[in-house]
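Shown here: the complex without one of its protein chains, the others still in place.
Moving on, here comes subunit A:
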Amino acid sequence: MLQQDSNDDTEDVSLFDAEEETTNRPKKSKIRHPVASFFHLFFRVSAIIVYLLCELLSSSFIACMVTIILLLSCDFWAVKNVTGRLMVGLRWWNHIDEDGKSHWVFESRKASPQENKTVSEAESRIFWLGLIACPVLWVIFAFSALFSFRVKWLAVVIMGVVLQGANLYGYIRCKVGSRKNFTSMATSYLGKQFLRQNTGEDQTS
């Protein structure tokens, strides 16, 4: 079903692109890595669903906690090592050199003239949507666990915030590194997102 939704999104995006954008970039509305896109969202969304429905799904707190931890770990590994590279051409890692000093390396793929190496618009949207929305949700869960005194969940929620926040931070730095100007990038990105959402809603309604 997730595939279905993203295919619908690509339909809207292609119409939108034809009308509005006048860049010389060819239309990139296909999803080139459906499996990666699926798993990018699957682990994150399942972890959140299990957290929200834990009381209904199973009476054992331990089983829920272990499941969420497992899903969060799989998600971290998948997003860091696979989906970032395939979907948006970014990667980041830590490198320890001969002197024992640690360097964090943030890389982004240079735009290449080859057709199959450029970033697909739809995949990029899915990627960034999943990457940003989920840590925000985990932060909200953290506050709600703190203030409603469900402290036993705090360990898992903090783990969610840390793991997903780390990926978010890493990829934002990759993106910023390729543009070198964070403020203008942030405002232009947010501006574009709002514009697209508003006109996108007009189109579908």
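Just so we're on the same page, a contact is a pair of C-beta atoms (placed from the backbone, for glycine too) under 8 Å apart; a residue touches a chain by one contact, two chains touch by 3 or more; residues count from 1.
Simple rule for what comes next: contacts and distances are computed from a predicted model.
Q: I notice the complex is incomplete. Of the names "AP complex subunit sigma", "Protein YIPF", "Tectonin beta-propeller repeat-containing protein" or "Phospholipid/glycerol acyltransferase domain-containing protein", which is the UniProt protein name for the chain that's not shown?
A: Protein name of the absent chain (UniProt record): "Protein YIPF".
Q: From the list A:65, A:122 or A:137, which touches the chain that is not on show?
A: Residue touching the chain left out of view: A:65.
Q: What residues on subunit A make contact with the chain left out of this view?
A: Looking at subunit A, the ones touching the missing chain are residues 59-62, 65-66, 69, 73, 76-77, 80-82, 85-86, 89-91, 93-96, 100-102, 105, 107-109, 112, 117, 152, 154-156.
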